[in-house]
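Just dropping this structure here.
Removed from the display is one protein chain of the complex; every other protein chain stays in position.
So, chain A:
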Amino acid sequence: MSAGIVDIATAKPGRRIDNDHFTSIGLTDEWIRRRSGIASRSWLPDEASLAEVAAETCAPIVTGMADSAEIGALIVVSTSSRQRVPGIAQKVAQLVGLGPSVLTFDMNAACCGFVYGLVTGLSLCDAGSARSVLLCSVEAMSRMVDRTDRQTACIFGDGAAAVLLADRPEFEGFRQVAGCDGAQEALMRELDGGGIHLDGMQVYDRAVRRMTESAQYLFDHGPAPTVVVGHQANGRILEQVRNFTAHLGVPFVNRIEHSGNTSSATIPLAFAEELAAGSVPTVGRLGAVAYGAGEAWGGVSVGYRVPAVTGG
């Protein structure tokens, strides 16, 4: 048997921030939409606990299981979590009622975190180390950005999403391609005094190339995805990747308009929105491709069969 995605849940809690919020820093709704495709995003309150947000996101999945003891591992992916020791995964495990014998850990691969998490979680399942793996991305990017920075303040949003990975006879094995280039770390990085530096043109160029190449790889190696979801970094990037992958003949998802860039959470959030809208069937094969800081990049193709989407 092979592992795949058997459930998904999402949350975009907090205050909805529309583009008019940024008139105070000289940005118009028209400019932001043209530059990014973004119309609004959610920002969590500063005092909100990311562990609690993650637990609330995971809860419907865990309570919906016949036997949650099947969960052998919990991976919590976050770029924006400030809590280092202990990480937040252990707290999330406690809050959702997982037992003491669950492998839990935090993961950070910036905007590529969900793809790296999928590779790790699916590998744990396929190796027999865990019957099921809960993978949750939770982000409060609004706490990382300089809210007065005209280049980045309007791009990022907050949100969380979780998927349950488990073996099913119908799933074919997952395929993955991934890597990094630390020499490119200056393109995108957190500044010492707060805020995010982004080399917009280079990041755009490299993100389009990496995600296009990753999608092509997934189609060239193994069962073809029925839908491709790219990291929702910027609507312009997504449309360019869509153009360059049109020949693959499957939907390429762009759901950035009301989420913004939620870093590692964008792929499951966008996928869940697509499922909830009925734009893609609840059974198929997901191609997930991403590009992020540290130039972590990658793609995964994985089978899925999910019930109706919860949360959001």
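Note that contacts are C-beta pairs under 8 Å (C-beta built on N, C-alpha and C of every residue); 3 or more make two chains touch, one makes a residue touch a chain; residues count from 1.
Methods note: contacts and distances are computed from a predicted model.
Chemist: Quick one: the chain not pictured, UniProt calls it what, "Amino acid ABC transporter permease", "ATP-binding cassette domain-containing protein", "Roadblock/LAMTOR2 domain-containing protein" or "Acyl carrier protein"?
Modeler: The record names the chain that does not appear here as "Acyl carrier protein".
Chemist: Looking at A:Val208, A:Val229 or A:Ile256, which makes contact with the chain not pictured?
Modeler: Here the residue in touch with the unshown chain is A:Val208.
Chemist: Of the residues listed, A:Ser132, A:Ser214, A:Gln240 or A:Ser301, which one is in contact with the missing chain?
Modeler: Missing-chain contact among the listed residues: A:Gln240.
Chemist: Of the residues in chain A, which ones touch the absent chain?
Modeler: So the residues of chain A touching the missing chain come out as 34-35, 200-202, 204-205, 208, 236, 240, 244.
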